[in-house]
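The other protein chains are all here in position, but one chain of the complex has been omitted.
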Amino acid sequence: MRCFLIGSFTSSRISSLTSAMTRAWSGRQFAWIAAFVLLAGAARGSSTERAPSGDASTQTNNTRVVTDEVGRVVTVPAEARRIVSLAPNLTETIYALGMEDRLAGDTDYCDTPAAAKMKAHVGAPLSPSLEAIVALHPDLVLATTSINRRETVDALAHLGIPVYTNDPRTVRGMLDSVARIAELAGSATTGTEVVNQLRMRLDALQLRLVDRPLVHVLFVVWESPLITIGQNTFIADALRWAGAESVVLSKQNWPQISFEEVVRLGPEYIVLSNHTGAAPVEIERLRSSPQWKDLEAVETGHVVIVSDEISRPSPGLVDAIEQLAREVHPEVFGPQSEMRKTADGVSNQFALSSGRIKECARCAR
Amino acid sequence: MSAPVGQPSSLASPSGGSDPQENPPMRLKVEQASYAYSATDRSAPKFALGPASFHAQQRELVAILGPNASGKSTLLRLLAGLEKPLSGRIEVDAVEVSTLDLRTRAQRIALVQQESELLFPLRVWEYVLQGRYPYGRRLRFESEEDCLLAGNALAQVGADALRDRWMDQLSGGEKQRVILARALAQQPSLLLLDEPTQHLDIGGKVELLRRLRRLTDDSRYTVLVVTHELNLAAEFSDRIVLLHKGKCLRVGTPAEVYDQALLEEVFEAPLEVDIRPNGRPRVILRGH
Partner (left out) sequence: MRPLTPRRVVTTCALLLFILFAIVVISLRMGAYPISITDIVMTLFNGAMGRRDEIPSEFWLVVFGLRLPRIALGIVVGAALSTAGAGFQALLRNPLADPYVLGVSSGAALGAILSLIAAPHTPGAIQLAAFAGAAATIAAVYFLGRRGGQLDSGTLLLAGIVTASFLSAVIMFLMTTLSGRDLRGMAFWLMGDLATPPAIDSRWLYLVLIVAVGSIYTTASDLNLILTGEQEARHLGVNVNRVKLVVYVAASVLTGLAVSVSGAIGYVGLLVPHVMRMLFGTDYRLLIPTSAIGGAIIILVADTLARTIVAPTELPVGAMTAIAGAPVFIYLMRRRMR
């Protein structure tokens, strides 16, 4: 069946126009030449484009050249006033630094703290809309290797928008990043303050765990297939700060292991990161799952749901580390009741730690 | 290889054509053509066709007969120029076939085979129009003349009414006619058909041969038909070429070739040959 209805109607009009041209030379060639000319014009326009370095909104010439954490040389403003964050951890960092008034936009997934949801969105971290970013007139875009794609960063750089990529591999690295972001936003002192506080908390934690052997845990990234973390991941480092260590030693970042291997390795604790927010439900589920329930760690109730900050390189990570440390080292911190397993464990951390120090009989310091 | 058995005298002088003064040019000349191939690189070459010779004129319908594996297909491929003969020559209109380039060859020789399955729907007239491909440039759009000739070809096979039908909706006999029409659209000197009656019922077979006969008589074609049909060949053809195990045993009119002993030996079946009132032989099974 040939559906010529609309086509033939219009084509008869066009044919009278083109018949004169086709008599001049082969129509086929004409169609190709026309297409080529049309698109060559567009291509010429696009290839001659080279957006100016810096941005229309920055009138000052206050820029400096820095090297970001993946080695790219970027020309950034002296003090970034309109920052777009392309990852939840970066957004969180900015809020932790108290610089949210400089945040012009963030991603759809930025929900910590809740106020971040009110900011203008540019899309998902993996595939943000370049146009939405441009529409926000940013003078600095922050990206991170932990979730953003290199292609996105390249595309933004190609458009002449300064992009600073951070690459947190360790907890300390995260702290350095926080300081650097503060500096880029023009308040180095705030950054130093925040970082120092975080350092203090971590050091205090180290102090309390100094004699304790590392607890062997299995950190579950995904249940089926069973995926855990490798030695070189950020999470592994965070675990170590919490006085724990993954039973799986692998050079791969996200090794997939068999359940038999888990049984053989015999972890003392199973650690899950809280994605859904319903922690008690998860524990019950594992207890009744035929596969997991006979595992020693599950039988003894050594299942920890830690805040999902554990996988996010941002100041909230320290909360997660503290939470995890409390869970797996009950001998130091006192038994944790079920009620205390809150979703993000942020509340009361100062009260808890100072209270515990008083109660700790073994701590000489 | 030994010389073909029984060279009939009719080879020496032009045959066919009712007018003795007319000296029609030799359309097809096969002289001592042979062909051999090796199944693998190492085995000795096998002769598929021993030296064969025969001629054919304009307005002649020649039937190539023989049991299976007698070399009929090989001969046809040589005639179509698809293979080069190992020795000897095959000439069409006094030009050696294997020296022709593809397009010129397609303008002189048309080969009608069983049709492959069509991938996409096609109308009959589009199919027949493809026969005009050998004329003109490689990327060509058909001209008025092409359409005229294609129409003529359809008329010649009596398939004019089928013009706008879809190819995959035709019956076996209708498809056969359309395929023939496409071959005719090539305006060939030589028309080769490879077992065209295979899938047709007896009515279809007779109709096809009748049509071929009419074509040969009315137009300037020379038609060669490879077939198994002994009686149809006897009834409709001017000459028969009898092959057996790669050898060209006999060439001549049906009456000359259909010798009972010879046929029995060749086809390995109990046969009997009658001569009908019109002078043409008829082969029947000698039964009891």
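Letters A and B mark the chains as written, and numbering starts fresh at 1 in each.
To be clear about the criterion, contacts are C-beta pairs under 8 Å (C-beta built on N, C-alpha and C of every residue); 3 or more make two chains touch, one makes a residue touch a chain.
All values derive from a computational prediction rather than experimental measurement.
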Indicate each shown chain that the hidden chain touches within the full complex.
A, B
Residue in contact with the excluded chain [from B:Trp125, B:Tyr221, B:Phe236 or B:Tyr258]
B:Trp125
Where the complex has a chain not shown, which of A:Val134, A:Ala204, A:Leu226 or A:Leu265 is the residue touching it?
A:Val134
Candidate in contact with the missing chain, chosen from B:Leu82, B:Val206 or B:Ala255
B:Leu82
On chain B, what residues meet the omitted chain?
80, 82, 102-107, 109-111, 113, 115-116, 118-122, 125-127, 129-131, 133-134, 138-142, 146-147, 150-151, 163, 186
Which chain A residues touch the hidden chain?
1-3, 7, 10-11, 14-15, 18-19, 21-22, 26-28, 30-32, 34-36, 38-49, 51-52, 55-56, 70-71, 108, 121-124, 126-132, 134-135, 137, 149-152, 154-155, 158-160, 230, 232, 251-254, 256
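Just so it is clear, only the chains that are shown with their structure count from here on.
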List the centre-to-centre spacing of chain A and chain B in whole Å, with centres computed as mean CA coordinates.
77
